[in-house]
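So the structure is just underneath, and the comments pick up after that.
One chain of protein is taken out of this complex; the other chains stay put.
Here the chain labels run A, B, C, D and E in written order, and each chain numbers its own residues starting at 1.
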Amino acid sequence: VSAPLAELSAKADVLVEALPYIRTYRGRTVVVKVGGAPLEDDSHAAVMARDIALLTMVGLKVVVVHGGGPQVSQAMKVAGIEPRFIEGLRVTDDASMEIVQQVLAGSINPRLVSHLGAAGVGAVGLTGMDGRTVVATKSPGELGRVGTVSRVHTALLESTMTAGFTPVLSTVAVDRDGGSLNVNADAVACAVAVALGAAKLVFLTNVDGLYRDLGDEGSLISEITAGDLRSMLEGLSSGMRPKATAAVEAVASGVEKVHILDGRVRHALLLEIFTDSGVGTQVIR
Amino acid sequence: VSAPLAELSAKADVLVEALPYIRTYRGRTVVVKVGGAPLEDDSHAAVMARDIALLTMVGLKVVVVHGGGPQVSQAMKVAGIEPRFIEGLRVTDDASMEIVQQVLAGSINPRLVSHLGAAGVGAVGLTGMDGRTVVATKSPGELGRVGTVSRVHTALLESTMTAGFTPVLSTVAVDRDGGSLNVNADAVACAVAVALGAAKLVFLTNVDGLYRDLGDEGSLISEITAGDLRSMLEGLSSGMRPKATAAVEAVASGVEKVHILDGRVRHALLLEIFTDSGVGTQVIR
Amino acid sequence: VSAPLAELSAKADVLVEALPYIRTYRGRTVVVKVGGAPLEDDSHAAVMARDIALLTMVGLKVVVVHGGGPQVSQAMKVAGIEPRFIEGLRVTDDASMEIVQQVLAGSINPRLVSHLGAAGVGAVGLTGMDGRTVVATKSPGELGRVGTVSRVHTALLESTMTAGFTPVLSTVAVDRDGGSLNVNADAVACAVAVALGAAKLVFLTNVDGLYRDLGDEGSLISEITAGDLRSMLEGLSSGMRPKATAAVEAVASGVEKVHILDGRVRHALLLEIFTDSGVGTQVIR
Amino acid sequence: VSAPLAELSAKADVLVEALPYIRTYRGRTVVVKVGGAPLEDDSHAAVMARDIALLTMVGLKVVVVHGGGPQVSQAMKVAGIEPRFIEGLRVTDDASMEIVQQVLAGSINPRLVSHLGAAGVGAVGLTGMDGRTVVATKSPGELGRVGTVSRVHTALLESTMTAGFTPVLSTVAVDRDGGSLNVNADAVACAVAVALGAAKLVFLTNVDGLYRDLGDEGSLISEITAGDLRSMLEGLSSGMRPKATAAVEAVASGVEKVHILDGRVRHALLLEIFTDSGVGTQVIR
Amino acid sequence: VSAPLAELSAKADVLVEALPYIRTYRGRTVVVKVGGAPLEDDSHAAVMARDIALLTMVGLKVVVVHGGGPQVSQAMKVAGIEPRFIEGLRVTDDASMEIVQQVLAGSINPRLVSHLGAAGVGAVGLTGMDGRTVVATKSPGELGRVGTVSRVHTALLESTMTAGFTPVLSTVAVDRDGGSLNVNADAVACAVAVALGAAKLVFLTNVDGLYRDLGDEGSLISEITAGDLRSMLEGLSSGMRPKATAAVEAVASGVEKVHILDGRVRHALLLEIFTDSGVGTQVIR
Partner (left out) sequence: VSAPLAELSAKADVLVEALPYIRTYRGRTVVVKVGGAPLEDDSHAAVMARDIALLTMVGLKVVVVHGGGPQVSQAMKVAGIEPRFIEGLRVTDDASMEIVQQVLAGSINPRLVSHLGAAGVGAVGLTGMDGRTVVATKSPGELGRVGTVSRVHTALLESTMTAGFTPVLSTVAVDRDGGSLNVNADAVACAVAVALGAAKLVFLTNVDGLYRDLGDEGSLISEITAGDLRSMLEGLSSGMRPKATAAVEAVASGVEKVHILDGRVRHALLLEIFTDSGVGTQVIR
């Protein structure tokens, strides 16, 4: 199957660009926080799974982290419980917590494992309770079983990856007494990336990236330092703020780069990791 | 804290009896199928978790397998779906399968993981989809997403145990295309025990054991060969038959002994494994 | 072989008590200084050998140390040499030293090796000359070939244990020039335990333990700190003083506990190591 | 540095095409026989060195094999010796052999090592005498010190690659007595590829590939089986025949594919190994 | 310290002769059965110990085996027991066996350990009871505790050598029940050499070697095949016959060469192993 020289040359250029990245990231860990499109739409999930398959094929170690706020709210409504939020955090009584676990560990997580399996990835669904991977402390006040991450034990994630599997972590945490707590998924992704010494933390979202001025499409930021981003936190939307906060903290704690990508762009993950072209916003030191 | 000589002597006798069993089973695998009391009652679950902690302390490798039929039926009723069975097998449409996953992977499994964690065991909740551990083939007919086990991949269970964790496997299986199937938990426990070359397969149930004559309390069988048990299968109750079938197959496939124990007897697991005293029924070659 | 529930429960309690000790001491070293009954009486030696077999079965590493003062004195008398002592130490001329070696290495040691072998233990008889394991310095004065321990080389003991054998060490030491010296067995046991970083040092004797007041049977001490014991050394009997001195030094040098047990109590070793019940006296920090 | 979606999509397509090849060939060996342009022209040599650097970066093991017929003939003329050939084989007396060694081991080999070094490859220049890597048998007749390969010892090549270096082998062989022999470089490349169980053998030449009809530019063969090629051998040009013979033998002896590429096409190596596009002719089973 | 060229040349010749032997025997096992002079005379023992030190220095693994018939007979007489023999075998009642053990394990063995220690060898005295190394079967008839070797367990010898120590084995064997038996030392040396796959078995004796005609000094045999030696067994002296029998059997069972050397020749061991010069008689296949 021969091809014209110009096309060959263009192909060769992509390879010359990509191969050094493969060397750089081989054996390194990339944490992918999945939100938005890939959670809601099977075709996006399938492309993402294929990308993750290609990443693992050339030796990257991928950890998938997911929450599922909208899906939980919907299940609560079905069960006749009206979702309530205080300062953006879900009020979680015992019955709600049972629903959180069922949706995250019993619905979303198996679906991601299934998509990855179809792409040839040996995926393993975990919660933060497994191996006490994500330990949280109960938040004070009226929020019920809501907590903040206090520690990540990496032993289970590491042994799972060493055995050649890709962990898919749903964000149910464990408290000191072995009970379960509801925690923010962006914060879990950040804590896991830091604990594993990840090279990259990638947020797959439903937006193009971070805008300097939300009303101005032309103000999309392709690269920003963690320091500059920190000074912007106050003005961000309530959806972007936890991601940006996590990005700032991750970079401050040793993660090399954080990417906020549009999960609807096909192969966004591959392009971001293996080419010089940027998709969305990257946060650097 | 001195003690009378007679008491010391009795203690010493237990040790002299137990220590050789510890050597025998050290490093060997025991599959514990949890049903009945420990699934329904937190105090029984806690004692069982403590027993498993002691087993792992002295070097046994334990795999916990659980289903949750009654709990699934109850959740279906809450969701307005009436459970239907054909020849003892649950008719499972897609909506029911979602409930099966949510109950097994989202409710029961995290509760067992939590009890084990409280007893000091590093437990890891898995489904048969993780690492394609339990592969099943869809059953023909009207049953919907119901299958029979066709293969067990042990890599994930083994790497989890090698890393020092105790797997807790809920019996959702994966088909060739990555979809989920509902499978019988006794059969999964049997297949896992055979695949791992387990020394023992233990069924924790809500009955004293196997009776030669169900109406006669005095006919409890303490020991039976797989051959003799096979000839009794037809006459068994519908609850006991899958366990007995699994026991016959497990022994025929290399598992050394199968135990059908009353999960309500405190420390039934410890006594069965470390003493000469029998609790319930053991199936031998 | 079923049993009444109360008996089962009692058995289970012993296991629940013992299994954590097994985990604690697995892979740890216990030095057993054998004196009194087990040296003189074959039936006691056989039970002790059985206990040591059980200890090694569950993964403890045991080193047996023995002397044999009474047996040496008897052999000297047969050979027409009258035993002489200066301040409790045997005057040992060259002819006496030959008898010491013949009795310890040629009679007592093979007998212990034989008892252990009959219990299934792969025992290896050694003297302190082998691998220069126990190096001593000749004592000044009229005592002849008597010395005090100056160094323990653990390489031979460790390689022997690593290969799965149990060393049985008779207390003939080697001096700088390769010659043999007669040394106190309690002191050798202490030095060996310290050098190996042993968890426990156990003296099997012919007495119930240590008494606060030798004339008062009710004053048996079940537990004492090394500090308190040090202040009692002056008042002890000549037989107990070397053991107590060794116990004080062993605890001061890192051995966790020293036990002075009555070797005539059946299974004294098992009970002391695997249960909460005390037999005799234990010396702690 | 953002880019239009179409360009991103094209890049992603190349990656999706290339990454599975990377997994396939990672850790596999590729033997590259260098002739023509890269030997004569520093700019071609530099691009080739860069390609080899990229191959080794993503985990392929490359062995470079080279001869240098034209350069030897030129050096002989300078030294006043007229090159003579019998049936295409150089008549090689002792003085000529000295020149062969000086040109191959003293001129061409260091130049390739230097180019590879400049591209970041840790190259190691070897002759077939080193570690008796290429053993040859003296040809009968008037040819002098000319031989045919009788055995390849791979130990030195393998230890060199294991240590992370890339061997560059000039085709001076050793006879049984330790003397040097002149051997055909295409045959050496074939023998080395077979002995190493190489995945690929690549001939970098100065032609487009193999033509079915030398006079017809449109008859370039992109893929041919070894069997079909064998039947064409007689009709090939004297330059192509040794390569084609080597290709037939390599494939028959287990090398998966042999490629005859135009070394003047930039990045021919990369394109051939990592894309579906063919450059030149590939010989398959 | 310069030296005349002729002397240097002679030295170099010895090295050129010896170094290949060092390579040949490095890591191989040599069993040395010590009898005669080195047992009776401290100065011979010291030279032999020095030779063994040199052998171990350059990487040979040496096992020393010894008996001590004359010394046992003398000790029995001192104890008032008259030695009795039936067909060359000592009648050994229980009291005699105690003396055998005391002399071999308590006197001779420590003396050899001490000599080796003085030469820098980490020696370890063992009996055949240790680690059940030499298992024997009681001989029928009136001989009492006399046996023939039925099995050699090499684990203890091998772990001792792996740890860098040199075993010194006295020929007390263990029977099935753990009791001790008196066995022929030449036969033990043979069985140990065979079990260890030794390269050489060396008998150090008090004679020049084997004579074809005992009355003719000129008939000393420097080399003989095992087959020829077998046909001579009947005619040999009672002292030589067990050695010759052992030699025949050792060679038949895989030991490469057996040497019967005069232990009174200084450095006989070194010369035999590292030079082309023969001392005494060697038995070959």
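In this text, a contact is a pair of C-beta atoms (placed from the backbone, for glycine too) under 8 Å apart; a residue touches a chain by one contact, two chains touch by 3 or more.
This one's a predicted model, so the numbers in the text were calculated from it and none came from an experiment.
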Omitted chain's touching partners, listed by label: D, E
Residue in contact with the excluded chain [from E:I22, E:A46, E:A163 or E:L233]: E:I22
Omitted-chain contact residue, chosen from D:G88, D:G106, D:G197 or D:G254: D:G106
Absent-chain interface as seen on chain D, which is shown: 98, 101-107, 109-110, 113-115, 117-118, 122-127, 129-132, 155-156, 159-160, 162-165, 172, 174, 177-180
Interface residues of chain E (partner: the chain not displayed): 1-3, 5, 7-12, 14-16, 18-20, 22-23, 26, 50, 54, 57-59, 222, 265-267, 270-271, 274-279
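By definition in this document, only the chains that are shown with their structure count from here on.
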Chain D to chain E, fewest steps along touching chains: 4
Geometric centre distance via CA averages, chain C-chain B, whole Å: 46
Inter-centroid spacing, chain E versus chain A (mean Cα positions, whole Å): 73
Separation of mean Cα positions, chain D and chain B [Å, integer]: 61
Multi-chain contact residues (two or more partners), chain A: none
Chain contact graph, described as a line, ring, star, complete graph or other shape: line
Chains that touch, pairwise: A-B, A-D, B-C, C-E
